[in-house]
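Omission of a single protein chain aside, the complex is shown with its protein chains in their original locations.
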Amino acid sequence: MKAAPFEYVRPESLAEACALLEEHGPDAKLIAGGQSLVPMMAMRLARPAWLVDINRLEELKAISIDDNTLTIGAAVRQCVIERDSGAQANLPLLGRALKWVGHVQTRNRGTVGGSIVHADPSAEIPLVACVLDATLVLKDASATSEVQAREFFFAPMVTAIAPEQCLAEIRFPTWGEARVGCAFIEVSIRHGDFALVSACAQVALDEEGRCIRAALGIGGASPFPHALPEVGEMLVGRKLDELAIVEAAGAAADLIDADGDLHATADYRRHLARVTAARALASAVEDAQ
Amino acid sequence: MSSAPEPAAFRYIGKQRRTKEDPRFVTGRGRYVADIALPGMKHVALVTSPHASARIKAIRTEAALAMEGVHYVLTGEELCANVDPLLVGVDTPKVVRYPLAHGVVRYAGEWIVAVVADSRALAEDAAEKVEIDYEPTPYVLDPEQALLPDAVLVHPDHGSNVLYRRTFTWGPVAEDFAHSQHQLSFRVHWGRSATVPIETFGVAAQWHPGTQLLDIWASIQMPKFPDQTARALRLPGNAVRVHFDVDVGGSYGVKRGIKHTVLVGYLAKRLGMPVRFIEDRLENMRGGDMHGPDRIFDMTAAFDGDGTIRSLKIRALDDVGAYAGRSPLQLGKPVGAIVGPYRINSVEYEPISVLTNKTAQEAVRGFGQAPTNYAIETAIDRIARHLGMDRIELRRKNFIAKDQFPYLIPSGSTYDSGDFEAVLDKALDAAKFDDLVAARDAAREAGRLAGIGIATCLEPSGGNSAFEPLFNPKNETTTWMDSCLVRVDLSGAITGVMNTSTSGQGHETLVSTVLGEVLERDPDSIRVVHADSLNALPSNSPVGSRMAIMLGGAAAGAAKKIKAALMAIAAHNLGVPEAALEYRDGNISVGDDASKSLSWDQLVEIAHRKFHKLPPGLEPGLQAKFVWEVPTGGGLPTADGRIQMYPCYSFEAHIVLVEIDPLTAQPKILDYVCGHDCGTMINPAIVHGMTYGGIAHGIGAALYEKFAFSDNGQLASQTFMDYLMPSAMEVPGIEIVDHCTRSPLTEFGQKGSGEAGYLGAPAAIASAINDALAALGKSVDELPMTPLAIWTTLQGESSK
Partner (left out) sequence: MSERLYKVRLKVNGKDVEAEVPSRQTLVDFLRDTLRLTGTHVGCEHGICGACSILLDNEPVRSCLMYAVQAEGCSVTTIEGLSNPDGTPGVLQDAFCEMHALQCGYCTPAMIVASHALLESNPAPSEAEIRDAIGGNLCRCTGYKQIVQAVQLAAENIAKGAK
């Protein structure tokens, strides 16, 4: 299980990285944490001719907060978010999701952006990005463009990114309401495994406990992380009691186009979508109390 | 009862003592096969079959061979012409297996071409350049379909897919069934899993033309490995030297890389270069010959209203995959404990070993006993449920009582000793069983699914070869010896020589503890080394939970010979009969008289240097070997297939509390207690460690691990992303409670424990899951009991 040969290059800047991507096109592949790419290369399922290492690009490693946005550089390691008090305070949902991501050793190396670009449908970080309606900032040699996470994921490992583009940063909207709660619920066979199904929810409540805003999404069930803004809208203005949650979870499960595989059938995944959606909402409501 | 002393009487045996092996491993100084670097060593990669069944029409190797750094490309055509087929455990001469396929492939992942290059990476590059034309042919994956008259044949020359099938009837089965008040039948399926060591199989070989000797370093745990390697390579036995000092990174039965070794041995000799093959994980999972039993049990039990179980009918259909080594024999070992710990008067047993187009099965921890225990224990639970009886009471009612040993079971084996009630009681106490029931019931009250699992199982130990003649009348192997050589050097230091490799069982600790015990010398001062196969005394390797008994017994036997020599020297020099002498800490005196004594050092010096002081006839130097046969061993089966299998019977009682999330169907083990009786423990930490590990394996087999095949015969769980082994997050904090019923057959009263835990854990966990589901009138009847399987069952119709 050894990778096919490749040329390795470590650019000094993002601009240089983008120039390399432009030069080599689909023959080049960016490597950040490598926690998904290196195994694929070991099995020769991926065999780039050029491997462009962006691990050291400081311009991809910033975390910044302004009024209602937390911006995370694509090459920020997952463990850094776990330890970053600003990120934890402003984006607790990402912190909760990270508890389900792999293990200490993979989070020490894996990056936020790498998980998004790899686009495993059961991965946690892409789901959070979709649910919170994050904006992905993509750069190539000549331009910067933006795409919403919800528009980014097409199918397992298929995304809107072009071969010459590099994900530079992810802008997560932060919620400013006084009472915000969130939760990330996952069903996996073992801890640290890919999710059979995951659900995450974030809610903002007014003083009476009525919903001002709600965001919900399901991962692992369908070919891409599935944000369900229409379900969130259903909940606005309502007390998030058991009935409301059951209705929302049912609507969520109905909207999912579930897939089956070795570990779970489509029916089981649809069922789990309903269960995890309900639990995520209930837990988010409790978190907002 | 045992003649061995109570464990407390020992000086070193049974005491909490550090092992000899651990310090080198914790500092990263183990020496595994992948750590061996021979000058000029070349590396192998394989081309494997993408088809479950196909004819190989053409193989083109030129492009691969032309690549820089590539030394050789070996096909099955050349290999099969130059080596002999690998041995099969049953009488099936037309089921022929070589390391590389020739002409046809019979499972996806089967090895076809071996490429030798300067590095593994280059070998993989070249393997991609080998072109093979296939003509896909029909295949059979389902073992029951494989039995049908019109089935696709995996080995057409064999004439059927059945490797072995026989119906044994032991005792008055028909009468017992006719006279019993109740019967019930059910089917359970033990899914295909294995022990999957973290180290894959590896082998390095070097041919020395000058001496015509093949050196082999291998990650091996296999009886007769040097003999079989030499035979397949058409070499005399003394032309193969297997180095048993290679540390083996886990095995638990599966490290049987005979085809790997024949391949690499052939290449090393053919090329005149040292050659190494370390399986990568894909090769290991798909074609490494390490899948375990895959067994469907059809069980019928006959019993009375008071819970007396009279008779069992067991049909066991085992899917061994596309080739057979020793795998059919895994249906043979359970014959020695076919009634479990119960007084069951008669048994009908129909083992069927069937070929399919899947990866070949090999030996796995317990050698087929764990699946059978699962089937028997499921029967006990079902009988209790049928009668409305308490499962524990039913077990107690049928247990062989402690005063009934030695106890002859219908299939011809005699159980040596046991006190099953006492072990179960200890386990129930440790589990605080009433609290456990209260916790289960409270969970149920709160709307959750919870169940308690019970399993009371035997671990036959002291492995012998009795299933070989039982399953193959042409095979009269009844000898299954082990040995130890002990030397005391001129400095007085003791060295024990063992004759097989070790895969974590702590044999150096075992030998040094036993030698220290008998000779009353500090085990820490005793060195234990592994001979190579040309220096070695006979051994049958650490299979069948045998080494505490067999190697421990051999070490004791050799040490007693040393002690006897010392006594003879002392008697001769002190001028008194041996009966007047006292041996203490290696020094010998006449009674308590210090003035009439010889110290260890003096005795050793006489043995080595002072022939004039040596008693006539005593061999100079101070060394002794002891070779012995498995206790009770050596008989052929009767015409109706009764035979004494392994001599010693360890016992384990598992109590487990499981909760199942009623919505997601995820099971979680909340409490786990195992009562364990393996007689006298030589080193408790080693015994406990193996038992915890065996339970963890059992948890894997019960809940997580499965070699799943797709409908087109591809192994779907070929990486660790899909073959799911339990981590520290899944295995709970297990509590073990010890009990000691000494074996009357062994030196110190010890029994085996290498397979402990694994033999009962799957049964216990299945019992717990089904206790939880029984409240809904449902059961899961197949391992592993994954969330999907449990959820699917929860959705289905209630069976009652």
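Chains: A and B, in written order; residue numbering restarts at 1 for each.
We adopt the following convention: contacts are C-beta pairs under 8 Å (C-beta built on N, C-alpha and C of every residue); 3 or more make two chains touch, one makes a residue touch a chain.
Computed from a prediction, not measured in an experiment: that's the story for all the values here.
Here the missing chain is touched by one residue of B:A121, B:L184 or B:L618, and it is B:A121. The chain that is not drawn here is touched, among residues A:M43, A:I212 or A:A266, by A:M43. Residue-wise, the contact with the chain that is not shown comes from B:G250, picked out of B:G250, B:P538, B:G621 or B:G634.
Residues of chain A in touch with the missing chain: 1-8, 10, 31, 34-35, 38-39, 41-43, 51, 53, 55, 79, 102-106, 108-109, 191-192. Taking the whole complex into account, chain B touches the unshown chain at residues 18-19, 21-32, 34-35, 37, 68, 121, 195-200, 247-252, 280-281, 503-506, 685-686, 688-697, 719-721, 725, 727-729, 731, 733-734, 757.
Just so we're on the same page, only the chains that are shown with their structure count from here on.
Each chain gets a centre from the mean of its Cα atoms; for chain A and chain B, those two points are 44 Å apart. Only residues 120-121, 124-125, 128, 280-282, 663-664, 666, 704, 708, 716-717, 719, 721-722, 724, 726-727, 729-730, 786-788, 791-792 of chain B touch chain A when the two sit together in their complex. The residues of chain A lying in touch with chain B in their complex are 1-5, 43-44, 187, 189-194, 196, 262-265, 268, 271-272, 275-276.
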